[in-house]
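Missing here: one protein chain of the complex. Every other protein chain is in place.
Chain naming follows the written order as A, B and C, and within any one chain the residues start at number 1.
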Amino acid sequence: MYPELRKPGTRGDLMRAAVLGVEELERRLAEEFPEAFHAGSGLAIVDVWHGGARVRQDDRKNSTRPGGTVSGPVLMQLADVTMYVAILASIGWVPLAVTTNLTINFLKKPPPGVLIGECRLMKVGKRLAVGEVGIRADGETDLVAHATSTYSLPSRP
Amino acid sequence: MYPELRKPGTRGDLMRAAVLGVEELERRLAEEFPEAFHAGSGLAIVDVWHGGARVRQDDRKNSTRPGGTVSGPVLMQLADVTMYVAILASIGWVPLAVTTNLTINFLKKPPPGVLIGECRLMKVGKRLAVGEVGIRADGETDLVAHATSTYSLPSRP
Amino acid sequence: MYPELRKPGTRGDLMRAAVLGVEELERRLAEEFPEAFHAGSGLAIVDVWHGGARVRQDDRKNSTRPGGTVSGPVLMQLADVTMYVAILASIGWVPLAVTTNLTINFLKKPPPGVLIGECRLMKVGKRLAVGEVGIRADGETDLVAHATSTYSLPSRP
Partner (left out) sequence: MYPELRKPGTRGDLMRAAVLGVEELERRLAEEFPEAFHAGSGLAIVDVWHGGARVRQDDRKNSTRPGGTVSGPVLMQLADVTMYVAILASIGWVPLAVTTNLTINFLKKPPPGVLIGECRLMKVGKRLAVGEVGIRADGETDLVAHATSTYSLPSRP
């Protein structure tokens, strides 16, 4: 759909590196958001680039619905976290960026197991960042959910 | 905004009772969704009526962000659960109703503490139910978040 | 659902008057947006108050779909205009306020005829305003559509 975005990146920045890398992001997130990023959370950053991120959610016991499917809130959290990581990777450490809006469509029931969220930022402005996140089961091509989200960004130099 | 809805209910059904009451709903939900409705989840149904529901989310240790605010995923889960309870209360036990879409706007940072989600169903059709959920801190009037959501309903007699 | 909002207004401002009234708004909108607000557009402001607005869309020949229903774009435009009018009425003349996000749920087919959009602002912050708009056929109580929308507000003194 967006031929210019076949490679990670956005707006001509295809080759620009992320401002913060995976290791630094994971370390800082674990320090400042230990309630979300801890050993048992099952969240891990797979990759980041300028304009996007890929985050992995391992299976968690307490997130299933009848029939064994992963619950909606787990998918919503993964969408939100992936978007947040993409923003931090692209503009630097702005932990006080906050979600103002998130819209998610649930497309098919995911099998239990690892989920991958992949964010593509569509806009990074002075005040707002807007992106989309596709979520799929690891190794699958079909999306199980798709979200768009807006973050309000703190003023920055 | 909706003068006809000042009292719980919708579409002239102001006085129609819920099909399932609070106690039966809590019992059944705990049986079939123990991962979500258990003693430690902090979720409790406050009230249900034909066309709506009110659900309470007690404070949970692991849901805060820097500054002590409740995280977005907790609000998203509360919105989704409140909508689900409103549907079950209004049309009966259809546990396989599934969320197809949820849009949430985060309006202000909630203080730590009890949150109340209140759902008003705007449409209950053969295939789809659409509702809105307002979330506020217990005892406050301002909304901290507002969601709209669509559920796909299983065929029913 | 929002007992504090049974009368127009928000956040304790129940009795605060609009900053701009219906006549001034219609005059200014016709001057600056003649492509949208003109004699043939069928749009008219019914009422404004601090925190909300009611806008009327008369029937237009070219907005029907098979079966005689009003098309989605007409409903989306009415939602957007009603939100815009509510913002101007509440914070004053900020014509460069722009829509950043709009989510609309179509609930039932409206009959041909007059539609009424009613907006309730849920948040008016420094940078963003968030509101919901219910649309119904004139004289009816059921909603035909429901929208939530976010506007980005220009800096103001």
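By our rule, contacts are C-beta pairs under 8 Å (C-beta built on N, C-alpha and C of every residue); 3 or more make two chains touch, one makes a residue touch a chain.
Computed from a predicted structure; not experimentally measured.
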Worksheet item: What chains on display are touched by the one that is not shown?
Response: A, B, C
Item to complete: Sort through A:Leu75, A:Val130 or A:Leu153 and give me the one touching the missing partner chain.
Response: A:Val130
Item to complete: Would you mind spotting which of C:Gly72, C:Gly92 or C:Pro154 touches the chain that isn't drawn?
Response: C:Gly72
Worksheet item: Contacts of chain A with the missing chain: which residues?
Response: 1-6, 11-12, 52, 103, 105, 107-108, 118, 120, 122-123, 130, 132, 134, 141-143, 146, 148, 150
Response to the item:
Against the hidden chain, chain C presents residues 32-33, 35-36, 61-67, 71-73, 76-77, 80, 95-96, 98-106, 109
Worksheet entry | Contact footprint on chain B, counting only the chain that is left out | 100-101, 103, 127-128, 130, 150, 152
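One rule holds in what follows: only the chains that are shown with their structure count from here on.
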Practice prompt. Return the distance between the CA-based centres of chain B and chain C, expressed in whole Å.
Written response: 27
Item to complete: Measure off the straight-line distance from the CA centroid of chain A to the CA centroid of chain C, and report it in whole Å.
Response: 33
Item to complete: Averaged over CA atoms, how far is the centre of chain A from the centre of chain B? Could you give it in whole Å?
Response: 25
Discussion item. If a residue has to touch 2 or more other chains to count, which residues of chain A qualify?
Written reply: 100-101, 103
